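Shown here: the complex without one of its protein chains, the others still in place.
Our next item is chain A:
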Amino acid sequence: MEFLRPATWDEALAAKAEHPTALPISGGTDVMVEMNFDVHRPSAILDLNRITELTEWSSDGDVVRLGAAVPYARIIEELSGPLPGLALAAHTVGSPQIRNRGSVGGNLGAASPAGDSHPALLAAGRGVSVEAHSVRGVRLVPIDEFYVGVKRNSLEPDELIGAVRIPVADGPQQFSKIGTRNAMVIAVCAFGFALHPKDGTVGTGIGSAAPTPRRAVEAEEYLRGVLAERGLWESGELLGPEVVQRFGELVKAAASPIDDVRGTADYRRHALAVMARRTLTWCWNDYRKQIRSAA
């Protein structure tokens, strides 16, 4: 097995072009586990740990450009303000050790339906995109098009993830995850939710309840419609139990889970509806507080 350690991003891209089957390693919290389990026997490993710009983030006030290798611990510490949904998701990942090493770039690279970043990224708005770099240039992949199958993403063999672009939150965001223990657990299912008052939309993301992470499109549309038609963005009135209930049902209907050792399909659907109702309620309560204090 070859071990490639490029010192710069250009070298990394050149190496990936030359060794398209090389397996990138960032935090290694997925890669090392899979090698241990003998899932992978890559011909080469491409170590990205010397490339410092991957561990940096920047913001122009509208969009955060999050380097692929920024660890979860720093997302929690440094980005809870602009990216509250992702920071909440980061909080649920593994243990302190895993949060010190694991990254959103690695989560996207693995593209597991159970990855906790995904529901938060999907909910964070249409503007979320993945920077796919190669010697050929940079391709911006909208997050909706990134996940293409179970543990498959839309990267080309010569591409690496440089960063993820995520709009700065313009409203409350939430993330909830079910696990059968209270920490260090892979999601039985998860749900991300965000209010986007600026363009009058809402965002959702479902994890671990379909072959890929996915949005609950009908639920989003339903809620967007209700909020607009009833002038709720402006009034900040309570949504009422029917709206919350209906939203939960639509989220549940958007999932296509399976039975496995972690949980039954029925439970996943049930839990998604509950999480959808709760996260919507929390976000809406926060939004109401915000507009009242602004008034």
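Keep this in mind: contacts are C-beta pairs under 8 Å (C-beta built on N, C-alpha and C of every residue); 3 or more make two chains touch, one makes a residue touch a chain; residues count from 1.
Everything that follows uses one rule, which is that contacts and distances are computed from a predicted model.
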For this session: Just go with whichever of "Oxidoreductase", "Spermidine/putrescine transport system permease protein", "Cytochrome ubiquinol oxidase subunit I" or "ABC transporter ATP-binding protein" UniProt uses as the name of the absent chain.
Result: "Oxidoreductase"
Exercise. Of the residues A:Trp9, A:Trp233 or A:Trp282, which one touches the chain left out of the display?
Worked result: A:Trp282
For this session: Determine which one of A:Leu88, A:Ala194 or A:Leu227 touches the chain that has been left out.
Result: A:Leu88
Exercise. Of the residues in chain A, which ones touch the absent chain?
Worked result: 33, 36-38, 88, 91-92, 95, 174-186, 188, 261-264, 266-267, 269-271, 274-275, 278, 282
